[in-house]
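All protein chains but one are shown at their positions in the complex.
For clarity, chains are labelled A, B and C in written order, and residue numbers in each chain start from 1.
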Amino acid sequence: MIPISHSPTEISLVLCGEAGQGIQTIETILTNVLKLHGYHIFATKEYMSRIRGGSNSTEICVASNRVASYVDRIDILIPLDKPAIDHLKHRISPKTIILGDQEQLATDLPIIDIPLTKIATALGNHIFTNIVAVSVLSGLFQIDLEMLQNYLASYFANKNREIVEKNLAAAHQGYQIAQELISSGSINIQIPQNPNIGPEIIINGADAVALGAIAGGCNFVASYPMSPSTGVFTYLAQYAPEFGILVEQAEDEISAINMGLGAWYAGARAMVTTSGGGFDLMTEGLSLAGITETPMVILLAQRPGPATGLPTRTEQGDLELALYSGHGEFPRIILTPGSLSEAFSLTQKAFRFADEFQVPVFIMADQYLLDSFYNVSESDLNPSPVHSCIIETSDNYQRYELTSDGISPRGIPGFGTGLVGLDSDEHDPAGHITEDPEMRIQMVDKRLKKLESIRNAVIPPEFSGSQDYQTLVIGWGSTYHTIKEAFAILNCKRAAFLHLKQVYPLPKELASYLKTADKTVIVENNATGQLAKLIKQETGVEIGHRILKYDGFPFSVEELANKLSKIL
Amino acid sequence: MIPISHSPTEISLVLCGEAGQGIQTIETILTNVLKLHGYHIFATKEYMSRIRGGSNSTEICVASNRVASYVDRIDILIPLDKPAIDHLKHRISPKTIILGDQEQLATDLPIIDIPLTKIATALGNHIFTNIVAVSVLSGLFQIDLEMLQNYLASYFANKNREIVEKNLAAAHQGYQIAQELISSGSINIQIPQNPNIGPEIIINGADAVALGAIAGGCNFVASYPMSPSTGVFTYLAQYAPEFGILVEQAEDEISAINMGLGAWYAGARAMVTTSGGGFDLMTEGLSLAGITETPMVILLAQRPGPATGLPTRTEQGDLELALYSGHGEFPRIILTPGSLSEAFSLTQKAFRFADEFQVPVFIMADQYLLDSFYNVSESDLNPSPVHSCIIETSDNYQRYELTSDGISPRGIPGFGTGLVGLDSDEHDPAGHITEDPEMRIQMVDKRLKKLESIRNAVIPPEFSGSQDYQTLVIGWGSTYHTIKEAFAILNCKRAAFLHLKQVYPLPKELASYLKTADKTVIVENNATGQLAKLIKQETGVEIGHRILKYDGFPFSVEELANKLSKIL
Amino acid sequence: MDKAVFKIENQDIAWCPGCGNYGILNILQQALAELNIGPESLVMVSGIGQAAKIPHYLRTNFFNGLHGRALPPATAIKAANPSLTVIAESGDGDMYGEGGNHFLHTIRRNPDIVNIVHNNMIYGLTKGQASPTSQLGLTTPVQTRGVINEPFNPLAVAIAMNASFVARCYVGDSVQTVEILKKAITHKGYALVDIFQPCVSFNKVNTYQWFKEHTYYLDNTHDTGNRVAAFAKAIETDNMPLGIFYENSKTTFEENTGVYRNDQRPLFRRELDVSKLTAAINAKKM
Partner (left out) sequence: MDKAVFKIENQDIAWCPGCGNYGILNILQQALAELNIGPESLVMVSGIGQAAKIPHYLRTNFFNGLHGRALPPATAIKAANPSLTVIAESGDGDMYGEGGNHFLHTIRRNPDIVNIVHNNMIYGLTKGQASPTSQLGLTTPVQTRGVINEPFNPLAVAIAMNASFVARCYVGDSVQTVEILKKAITHKGYALVDIFQPCVSFNKVNTYQWFKEHTYYLDNTHDTGNRVAAFAKAIETDNMPLGIFYENSKTTFEENTGVYRNDQRPLFRRELDVSKLTAAINAKKM
C-alpha cells in the first residue's frame, strides 16, 4: 500500500521467530531507540501459548505522525527462522522487503541476504541474532550508533561485561550491514523525524492500567495469574515496594475477589485482575459486592473463549459476561478504554466510581490493548489526587442507612466509634439478617436506585467525523485507534465514529446519536455482536451492519477500512 | 372473597407455627387424606432460613376443581403459636375463621377455641398438637376417621407402637372437636367431592423434576446442597438404589459440574442441581461444556439474591444469569417449567436436548415451584423410552468432525475402536489444541450453527384466552398457574395469556403473538423484568406493562388479578 | 471487661434450643472479655451456615460473607489493618468443604487471625447432609447408604501444613475451651480451633454424650512443639484428644508482605503521593 520508495510517513516492521528467541527484547529496544530518535512508534505482539518454539511476531510501526494500530501490511520483514515466513505468508506482498539469512530461510521469495546467524555465531552465541537484527534496522533508520550502544549498555546493565561488549559489537556489525544496504541503494528510508517525540513515554496497555490503578489510590491487589491480565498484576507487583501496595497471589480467583472485598471493607482500595475463566469463578464474589455494596475494581482482560480457548490471543467476547454475571439483581459499571490514555484515566476513575457508588466497576480490556505499546505524552497520563469517600463513624452508625439516592455513607471498622456490619443475606440498615418482605423491597430499591446517580455520571462517548453524518460507526474498547485510522484512510464525508468509553450504563446521548443516523454500523471483535445486542435492548435500535471478527486477532486498519468501505 | 358460608368450591387452610413444629408433617398428611377423600388439593410452604423457631406456614387449598396456585385469602387459619397471628396479620380478614388455643394465642381477634395443647399435653407430649390440628380439619371436611387413622398408621409405621397409638388417639380427639364444631353450627364446609381424584398422584415440583430426570435417563448426579435445589438432589438420592443412579455430594459446585462433564464424557447422563450462588461457581464449567460440546443438564433453582439473599424464599431473578453466564460465546437451552407436569416432561426433554445438541440445558425453577404440591393424574407424568445419541466409534473417529449442522457424532472412550479427545482450548476436529485462525473460525461457526437446529426444536409456548385478544400477558416458569387462575377470576374477553416453557432460544411464534397485541404485559417475579429485556433484544418489541414482584414471595392469585385488572 | 459489652438487645437467635452453638457464643464472649478485646477493635468474619450466623449474635464489627469464603476476607482485613483482632468463624462444611482450598492456603500465609470451626459433623442449615467431617456410615437424606468418604481430619492436615497453632475443643467443657481460645487469640499467627459442637436437630449420632465418651484431654507430657508427635495424636480417631496439639512461632503474613516495614499505619490512613507517581511516569521517558 505505501511502498517504501514513495517517501512514506509510516513504515511497518515485522520481526518473527520462535518463542524464546527474544522478540520481546527486540521490541523493547527498537521502540525505544526509534522514539528517542524522533519517531512515533506503535508495537503489537502476537504469540502462542507456549514458552519456546512456535511462531511469535511483533509488528512495529514507525511514523512521523502518531500511529497506534495494527496494520496487515508488512513493509520490512525480518524472519528469524524458517517457519516465520510460512506463519506470515498471508501478509507478505510483493512490496514487502524481506531481510534475512538466505541460507537458513531457504525460501523462493526474494530476500535481501544479511548474515544474522553468521555474525551471532562468530560472536559466540546464537542469541546475539536479535541484537544484530535490531541494529540493522536502527542503522536503516539512521539512528546514531552511539545512542543505540548507550541504550544497549543500560538495557544490559545487569549482565556481565563480556555479554555487554558482545552486544555492542553485534550492534556495530548490524550497522555496517545497514550502511551497505543504504549505499547499495537496496533500501532507502526517509521518514521525517520530530524532536518533540524524544521525551515522550512508551508504555503498553498493561502498564497504563497499573499506573491508573495507582493513581486511583490502589493499595491492595489480590489476583491469580491469567493471560492477558498477568501483565497488570506483574506491573503492580513491581511498583508495590515504592507505593506500599499489598500484592498477594491468591490460591484461586475466588479467594482473590473475596480478599479484595475484605480489603475494601477494612478501608483499603483493592483491585483484582483476571480473564474470562478466572472471572467466572469470581462471579459469586461479584454478587457479594452487589448485595453488600462493597466497592470493587475488576480488570477483566479478555481473550478468546469459551473455556481455555486461545489463551494468548485477543477478543471482545466477554461483554455480556460483565453485564450479567453474578446472580441476583444489582448495579455495576463497565468502562471500556480504547487508548493508553484512557486505560490510565478510566482505571483511575474506576476507583473513584467504586468508592463513590459502592458498586463493582469493570475495566474491560483485551490482549491487544494490554500488550500494545506506543508513545504518549506526559499529559496523557495525568494523575489527580485521590479523594476517599470513607467516613469516620459515630455511635449509632448503620452501614446500610436508607438514603434518598440509595447511597449510604461508608464506614470501616476501627475508624470512629460505630460498628460496621456487612452481610451477604438480605439485611436491615445495621447489616443484620432480615426476612421481612418490606425491608427486602426497600433494600432492593435502594441498591437499584444507585443506578440513577451512576447514569448521571456516565463517561460520555467520543464523537469524531462529520457532524452532518449519515452513517454512524460504533465501537468500544480496543478498536478505537483502528477505527480512527480506517476513517482517516477512507476519508469519508458523511460518516462519523462514536467510541464508547463506558458501555454500562450506556451514555444517554447514544440514543440521539443513533436517531440522527441513516445507517448504523458496529465494529466488535467477537462473533455475536454483544454491544449491538445491548444497544437494541436499551434503545430499541437495531444496528444495521455488524463488522465482527473472532479468529483471535485484532482488526487491522486495512481490513477494517475495506469492510467499512463496502458499507459507507 | 369466597366466604365459607356461601357453599364455596374452594377453601384455603393455613397452618402456621415455628420451624420444628411439624408444619411439613401436617402438610403431607392433610394433602394426602384430603385427596384420598376426593378433593383437589394444592399446598405451598413458606419458611425461614432456620431450623427451629421463627414463623413458617403452609397454605392448603382444597377444592372441587383443579387448584394449583397460591392465594392470599385465608378461609381457615390454625395458628400453632402466638407469633403466627402477627406473622400472617396482613392476610387475615374478617371472614377468616381462626381455630386455636385461645389461652395460648392471647389475641383480640375472634377465635374458635380448640384445646390443641391441652389434648396434646394430656397425651404426654406437645408434639401431638399437629396431629390434633390435622384431625380437626379432617373432621371438618368429613373425612372418614378410619381412613385418616389408617393413613396415620402407615405414615408412622417406623415409629414405636406407643407413639402410633397416641397419634391415633390424638386423631380421635380431633375428630370429636370437629363434630362439635359442625353440630354447633360454627363451621359448615360443603365442597363437592370427586371420587376420580382419589387415585391421583400428589407430588411437588422437586419430585417432579427428579422423576423427570430419571425419565430422561439420568444416572449420575453430582451436587452440593443449596436451597431450594436440595429437594431434587435428595429425591434423586432416595431413588438412587432403585434406579442405579450414582449420587455424589461434591466438595463444592465447581467439582460438581466438572464431575458431571466427566460423567457425560464417559457415557453417563449427568445432572447437577444448584441455586444462583452455587451456579456462579459452575459458570467456568458451563463454558467448558460450551467449547467441548459436552452435554449437561443443570437445575437452576432460583431464590432471591444477590449473594445469600433470602435463602428460603422465591424469585425469578436469575434468567439473565442463565442466559449469559460462562465466558465466551456458545449456545445453550433454557427451559422454564410452569407446572408439575412440565417440571417432569421438560426435565426429561432436557436430557434429550443435551444429548442431541451437545449443549448445556437449564431447567429454571424456583422455590415456589419446587416446594409446591398438588395432585396430578398419571398421564401428567408420562415417561417415554430414553434414546441415547452415543455412537460406537471406529478407527479414525474425530470427536469434533465438521458437519453441515455443526453437530458431530458423539463417541465415548471404551466404546468402539476410536479414541475420544476432549479439549478446553480451541481445538481441531480430533480435539487437539490449535491456534490456527481458520480452524478457530470454523469451530466457532460450528458451535454457533447448532443454534439453528436448536431453534427448530424449540418447545412452543402455551397460548390460552381469547384468540381475538387485544392484550397479551406473558409469563414464564412458575407463574403459570397463578396467571391462569387470575385470568379465570377476571374473565376478561379480549385478553390472552402466553406461557413460555422455553425462553432460550425464544420460540419463533412469539413475534407474531406480540404483533397481534395492542397491549403487552409481562409478569415476572423479579425487580428488573429480565424476560421483557430479552424479548426486546430478540424481537425489538418493548413490553408495555411490567408486573414485577421481588419481596421473596410468589404472586398470589388475588394480587395478580388486581394488578392485571388495572391494565386489561 | 464484662462480656455484657457484646450483648445485643431483643435479639431472635435462629439456632435450635439445646444446640452447641450457644455454648460457643458464650465461650467466645467470655474469652474476648477476659482478654479485654472490645467490640470496636474486633471483626468477626464468617461464611454461611448455622455456625456462620454467630457474628449477628454479638455486638461487634462483622463481615458475614459467602459460604466457604470467610478466610480470604479475614486475611485481607487483618492485612489492611493489623490493629484489628480478626476471628474467622464458620461451620465444618463451610471451612473444610466449600472453603477447603482457602483453609490450606490461609495456613500457608499465616495471617495473625483465629479460625474457629464449629465442627458438628453435619450440614446444619441445609438440613442434615454429610459434612467433610461426618463419620463413615452416618446416614442422611443424601447419604442414604451411609457416608462412604474418609472423614476429613482438620488437625492432621493443619499439622501437615505446619500451621502455627492447632487446637481442638469440646463445647461441653466451657472452662477449658475458654482457656484454649484465649491462647489461640493471643498466639501470633494463624490459629485453628476446631470445636466439637453437637447438632441436636440433625446429627443423632455425634451427641453431647457421644463427644464426652469419645474425647480426652492431651496431658502435659504432650510436647506441642513436636510436629510428628502432634500428628500421631491427631490421627487418633477412636478416642479423640482435645487441647493444643501443635504450636510454632513464625512471622505473620502482614509482616511478610513488607507493607508495614517502614510504615505502621493501616492502609486506610495512607495517602497516595501524587508527585511520586508523576516521577515514576516520567522515569519512562527514557
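Brief remarks on what is shown
Methods note: contacts are C-beta pairs under 8 Å (C-beta built on N, C-alpha and C of every residue); 3 or more make two chains touch, one makes a residue touch a chain.
Everything numeric here is computed off the predicted structure, so don't read it as measured data.
Under the touch definition stated at the start, the shown chains contacted by the missing one in the entire complex are A, B, C. Among A:D252, A:E378, A:D436 or A:E462, the one in contact with the hidden chain is A:D252.
Contact with the undisplayed chain is limited, among A:P225, A:P437, A:P507 or A:G540, to A:P225. Check A:A263, A:M282, A:A307 or A:I433 against the missing chain and you find that the one touching it is A:A307.
For the chain left out of this panel, the touching residue among C:G100, C:P198 or C:P266 is C:G100. The chain that is not drawn here is touched, among residues B:Q398, B:S424, B:T471 or B:Q502, by B:S424. With the whole complex as reference, residues 97, 100-101, 104-105, 107-110, 132, 145, 148-153, 156-157, 159-162, 227-228, 231-232, 234-235, 250, 253, 256-258 of chain C touch the missing chain. Interface with the hidden chain, as seen from chain B, comprises residues 32, 36, 199-203, 207, 211, 214-215, 217, 219-220, 222, 239-248, 250-252, 254-256, 258-263, 265-270, 284-285, 288, 292, 378, 381, 383-386, 388, 390, 412-415, 417, 419-425, 431-433. In the full complex, chain A touches the hidden chain at residues 20, 48-54, 224-227, 230, 233-234, 237-238, 240-241, 247, 249, 251-252, 277, 307-308.
Criterion: only the chains that are shown with their structure count from here on.
Centre-to-centre separation between chain A and chain B, using Cα means, comes to 45 Å.
Work out the mean CA point of chain B and of chain C, and you get 37 Å between them. Annotation for chain A: residues 254, 284, 288, 292, 423-425, 433 touch two or more other chains. Residues of chain C in contact with two or more other chains: 14, 48, 66.
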